[in-house]
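Of the protein chains in this complex, all but one are displayed in their positions.
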Amino acid sequence: MSHLKDDSGAKLGMWLFLFTELLLFGGLFLLYSAYLSRYPHEFSAAGRQLNVVFGTINTVVLLTSSLLVAMAVTAVQRGERRRTLWLLGGTILCAAIFMAIKYVEWSTKILHGIYPNSPHLAAGPPGESVFFSLYFMSTGIHGLHVLIGATLLAWVGSKVKRGAVHGGDYILLENSALYWHLVDLIWIFIFPLYYLIL
Amino acid sequence: MTSDTGAHHIVGYAKLAQVWLALLALTALTVLITRLELGGYKVLGALTIACLKSGLVIAFFMHMKYEGRLLRWLLFVALVTLAIFIGLTFFDVLYR
């Protein structure tokens, strides 16, 4: 029973929220695994149509952004305000690069007639249509999380700048960083499952 | 059980950079092994590496290594729950 700021409590709450995100994507992975076991060959053929280079670059970009935001937490803990801001800026830049590459990827696919309910997919084998629907749903919802995460970090960055988040009170940055790492974690699984396997 | 969410621990830049290098190496490894003709083992290999990578992210970037028992247990519960959801569904998917 205390009105003191409870950072451990806030962190516990954030982790619980991350679990819900994990389970949200878990539903998509469940569908993926069920349909993979039904259509291994179609999934294999469809997966080869995705651009491995783009996928790999995006993986590196996200891993780097994760590093930067982790370093931003270290920086704020050490009271290095300017460095925190630079690192957060770098994270958001990575997010922008990721979204730009995603945009190119999506528009190329759509240009080739590959999008949910497209005539091209309707004419192809059923497993292919399922694969791409899952691909668009997973990367779409993941992309939405990238946008939310980047906005969150920008908002926290402005608080760091104003001195509202500092070496003595940085739970907000710590929790936002946790959220950003989750975005990275999800991608760590999306990347091999959609771009690499088969 | 009220104070076991861990004290504040500062992870040095060097350590974070090492973890990042390990993650990049593992990414390269995944791409490499999935280019080989390994059949079904590809899925297994790629997922194992993905689990390793997320383990690294959770332990170091997300500071789980320095947290108390409570958070680790809760994370374990969440992961087991997801595994059960997927696993039990496969009693249907595999034997249909």
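Going in written order, the chains are labelled A and B, and every chain counts its residues from 1.
Assume contacts are C-beta pairs under 8 Å (C-beta built on N, C-alpha and C of every residue); 3 or more make two chains touch, one makes a residue touch a chain.
One rule holds for everything that comes next: contacts and distances are computed from a predicted model.
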{"item": "Absent chain [UniProt protein name; select from \"Phenylacetate-CoA ligase\", \"Cytochrome c oxidase subunit 1\", \"ABC transporter ATP-binding protein\" or \"NADH-quinone oxidoreductase subunit H\"]", "value": "\"Cytochrome c oxidase subunit 1\""}
{"item": "Contact residue for the chain not shown (choose from A:79, A:113 or A:126)", "value": "A:126"}
{"item": "For subunit B, residues in touch with the removed chain", "value": "1-2, 70, 77-78, 81, 84-85, 88-89, 91-96"}
{"item": "Subunit A residues touching the omitted chain (full complex)", "value": "1-3, 6, 8-10, 12-13, 16-17, 19-28, 30-31, 34-35, 38-39, 42, 116-117, 121-122, 125-130, 133-134, 136-137, 141"}
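Here is the rule we go by: only the chains that are shown with their structure count from here on.
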{"item": "Distance from the mean Cα position of subunit B to that of subunit A, given in whole angstrom", "value": "15"}
{"item": "Subunit B residues touching subunit A - in the complex, by the definition given at the top", "value": "3, 5-6, 8, 10-13, 16-17, 19-20, 23-24, 27, 30-31, 34, 42-43, 46-47, 49-50, 53-54, 57-58, 60-62, 70-71, 74-75, 78-79, 81-82, 85-86, 89-90, 93-94"}
{"item": "Partner subunit B, residues of subunit A touching it in the complex", "value": "8-9, 11-12, 15-16, 19, 22-23, 26, 29-30, 33-34, 36-38, 52, 56, 59-60, 63-64, 66-67, 69-71, 73-74, 77-78, 177-178, 181, 184-185, 188-189, 191-193, 196-198"}
